[in-house]
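Note that this complex is displayed minus one protein chain, with the remaining chains in position.
Chains here go by letter, A, B and C, matching the order in which they are written, and residues are numbered from 1 within each.
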Amino acid sequence: MIRVSPRSSGRVRPSGSGLEVAVWYVMRLTGVGLFVLALAHFSILHFVFDPAEQTAEFIATQRWNQLIWRALDWLLLMMVLFHGFLGMRIVVVDYVRGGTARLLTLSFLYMLAVLLFVLGTVVIVTLPMPGSAR
Amino acid sequence: MPSAPALLQRFPRLASGGDAHREVLMNVLRYRGREGMVAWAFHRISGVGIFLFVVLHVIDIYLVGGDPRAYNELLAFYASVPGRFLEVLLGAALLYHALNGMRIIIIDLWPTMTAYHRQIWWASWVIFVAVGVPGAAIILRPIWLPILRGIGVA
Amino acid sequence: MNGAPVTHAYQALVVGAGGAGLWAALELARKGVKTAVLTKLYPSRSHTGAAQGGICAALGNHEEDHWEWHMFDTVKGGDYLVDQDAAEVLAKEAIETVIELEHMGLPFNRTPDGKIDQRRFGGHTRNYGEAPVRRSCFAADRTGHMILQTLYQQCIKHGVRFFDEYHVVDLLIEGGLTRGAVAYRIADGELHVFRSAAVLLATGGYGRVYRITSNAHALTGDGMALAYRRGVPLEDMEFFQFHPTGIVGLGILLSEAARGEGGYLRNADGERFMERYAPTLMELAPRDVISRSMYLEIRQGRGIDGGDFVHLDLTHLGREVIDRKLPDITEFVRVYQGIEPITEQVPVQPTAHYAMGGVPTDLHARVVVDERNTVLPGLFAAGECACVSVHGANRLGTNSLIDILVFGRRAGLEMARYVEGNELPDVPLTAHHRVEDELELLRTRRRGENPNVIRAELQSAMFDECGVFRTKKGLQHVARLIEHLKLRYCQARVEDGGKVFNTDLLDAWEVGYLLDCAEATVAGALARTESRGGHFREDYPERDDTNWLKHTLTYQAEGRPFLRSKPVTITRFQPKPRTY
Partner (left out) sequence: MQVDLRILRYDPERDKKPHWERYRVESGPMDRVLDLLHTVKWEQDGSLTFRRSCAHGVCGSDAMLINGRNRLACKIRVDQLGRKVSVAPLPGLPVVKDLVVDMEDFFAKYRSVEPFLINDSPAPPRERLQSQEDRERYDDTTKCILCAACTSSCPSFWAQKSYVGPAAIVNAHRFIFDSRDEGADERLEILADADGVWRCRTIFNCSDACPRGINITKAILEVSSAIVERRV
């Protein structure tokens, strides 16, 4: 919190931290990244293909048939996680009052982020490539 | 719809500052912000909306490896008619959020553009409609295509 | 009712946080004096912030200029009623004062070579009256705003202690010694007694006695009335300046800068009528001259559409000058008149603007109480509420801002010296009783007249009878009316009986100040049977140096005014006929 100087005293000492600058920057960088990746992702899955086609087998054999697709989707995952969770942090800090409530919500949020990271990474890494031996 | 001040008059308790959350909400509803405020409200709502979908989506993709049958069941819902409407909604949120996000980034990097933020906002709506309407049409194809066929147009 | 008040002790007390008060406070803070600033508004709301045109100093950044020329213009502008020792201090110290303002960070407009920019202003001339000179330093048309902000910022930097929204309601003067002041905390209606060795009155003007005025609602002559009630005389109150270019009906000022940048005044025939009244300076003649000329035009049926206003014409200046140098006043015209000044002429009317008179002081801002300049120990005054007198019978544009700063600073320095050698005086525990009882009565009286009606009647009568033109008959009429209004005021009551932020009570309380200031103004105007500067008697249209080259001092005794006089200090410039 910005320390407010007493009613009419002179200079206050700065108490800034570098964290918020980083968050601000990451939001913007991932925003640009997502603009390309997320929109492309959505287009591929809705305009190039139709949702009806995209069974588990389809994903395993066609969509993720090359390393590059997996790499791109993993990149998308990372961006979304950073962007989405830092974004949600902003919303939570804005609207969740009280130290404890906010701490709990944020902890839950960060744990969710880790969970999604694990789930997403596991599936991208472990889903067998077509043609590879089971 | 009654205006926010009228609502306040009917429910005076809403106007009192007792409850911090209610106060924040009432301010947001009562204040007649212009383009910038509407842009922000949509941005926030769409951001949270997409976020919720992403949580779901990462889990469902995990199922591709973990439990393909469950995934396929979910997919059936995605491909159904209500599912498609929700996808249009998701697409709209994403498109809006992406365009407005770029608007914010442009203004951030180039503060002189603040003078034109309204124009950029309306321009982004033009793009939204130009891209969004055909996009929605494609997603909803399984709904209107059979109808058109039925009346013999296509 | 009378409970124990909250008491405070400060070495020095500054009442008012306009330019004068703030600079004094700053000077005191630099000297390490324990000081409190009391102000009924937040400091940044003081009316110094409304000043537009500029602040003069003979910097000579564009063309040759000398402080002697500035002093001469001041003396002549004041129709030779100026105390010339004071005018000399003003003109000399103006230069260092403006430079110091710049060092404090004031964002002056700049010349191409980076110096403080200067423009022409009414009555300021080269070589003792030859032609207009560029002497007014400015920051667009919000010079006063920048001064107020800059001084407030410096006070914050130096840790000045502010009591914001504390309304001073009484001065504690007892046994010939100043002991402090009583203030009413607006937020909760509590009375606070401030004990202090030195008290500065810097409460600004009293333009609100007039119906049409450029002055803020808060300018009700508080400091003058408080001193007046405590036996201090008021000097030269009959001299009130009417500014020629007020927005019709509202009185909002369109700065002289509009004419300094080349604007014209035109009558119904489209004629630049100032050609006939002030052939050399034209629209840049002093304000009293122009205001009178406008009324003469109007009386001769050359007001626009037969009405009581003329036109200010800026259309030939072009969009560039108007938007860059006069942005604020053009916005006023757009907002308050719905007129586009780049293409249309602006209807204007004289508006009550500035009090030349006030609490008499010496060159060190010490309040003096008689014709021999006897000092009242511990009481100081500076700014518009004081009368040093540098403005004499008529103030030149831009001379007030420099006055409040030069003498605000002198007040601070002198107060620091004074508190060094003087103990904190005692204040009896009952000090606040008198004013508390009066306030209580006003707040709780069962029935009585609405004070707003009294104020409205006063304002109209003052504007009509004690304005630009005055006659014996009219003045006698207002004098009687004021007596009558004072009686009615004693029976007035306010509607709001609460303690918290009771503006109803304070507005009513201020009507009391206005009545006192009006009383002194009319008394002086009745007595002064001549015409000089801002005071024009139709029954005595000539200046009369034989009988009236002197200041008036108005005292209040037993609720009535009585007058004495005091000689004018003349050093360099002997009185001459005043033509422009």
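One rule holds for everything that comes next: contacts are C-beta pairs under 8 Å (C-beta built on N, C-alpha and C of every residue); 3 or more make two chains touch, one makes a residue touch a chain.
Fair warning: this is a prediction, and the values are worked out from it, not measured in the lab.
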Completion exercise
Result, missing-chain neighbours among shown chains, is A, B, C
Practice task
Please pick, from C:A94, C:M146, C:A183 or C:A257, the residue that touches the omitted chain in the full complex.
Solution key: C:M146
Fill in the blank from the handout: Missing-chain contact among C:V6, C:A187, C:L429 or C:L487 belongs to C:A187
Exercise for the section: Out of C:I55, C:I173, C:I252 or C:A382, point to the residue that touches the absent chain in the complete complex. Expected result: C:I252
Practice task
In the full complex, which bits of chain C touch the chain not displayed? Write them out.
Solution key: 41-42, 44-47, 49-50, 99, 102-105, 107-110, 112-116, 139-140, 142, 145-146, 149-150, 153-154, 156-157, 164, 187, 216-218, 249-250, 252, 328, 332, 335-338, 450, 452, 494-496, 498-504
Fill in the blank from the handout: For chain A, residues touching the missing partner are 1-5, 7-8, 11-12, 14-21, 23-25, 90, 93-95
Practice task
Could you please point out the chain B residues that touch the chain left off the display?
Solution key: 3-5, 8-9, 12-13, 15-17, 23-24, 27-28, 30-37, 39-40, 44, 104, 107-109, 111-112, 114-115, 117
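We take it that only the chains that are shown with their structure count from here on.
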Practice task
Take the average of all CA coordinates in chain A, do the same for chain C, and state the distance between these two points in whole angstrom.
Solution key: 63
Problem - Whole-Å gap separating chain B and chain C, where each centre is the average of the chain's CA atoms - result: 59
Practice task
Determine the centre-to-centre distance between chain A and chain B, using the mean Cα coordinates as centres, and give it in whole Å.
Solution key: 18
Handout entry: Junction residues of chain B, two or more chains touched
Key = none
Fill in the blank from the handout: Within chain C, the set of residues that touch 2 or more other chains is none
Handout entry: Interface residues, chain A side, partner chain B - complex
Key = 28, 31-32, 34-35, 38-39, 42-43, 46-47, 50-52, 54-57, 59-60, 77, 80, 84, 87-88, 91, 95, 97, 112, 116, 119-120, 122-123, 126-127
Handout entry: Of chain B, residues touching chain A in the complex
Key = 20-21, 24, 44, 47-48, 50-51, 54-55, 58-59, 61-66, 68-69, 71-72, 75, 78-79, 83-84, 87, 91, 94-95, 98, 101-102, 104-105, 108, 135, 138-139, 141-142
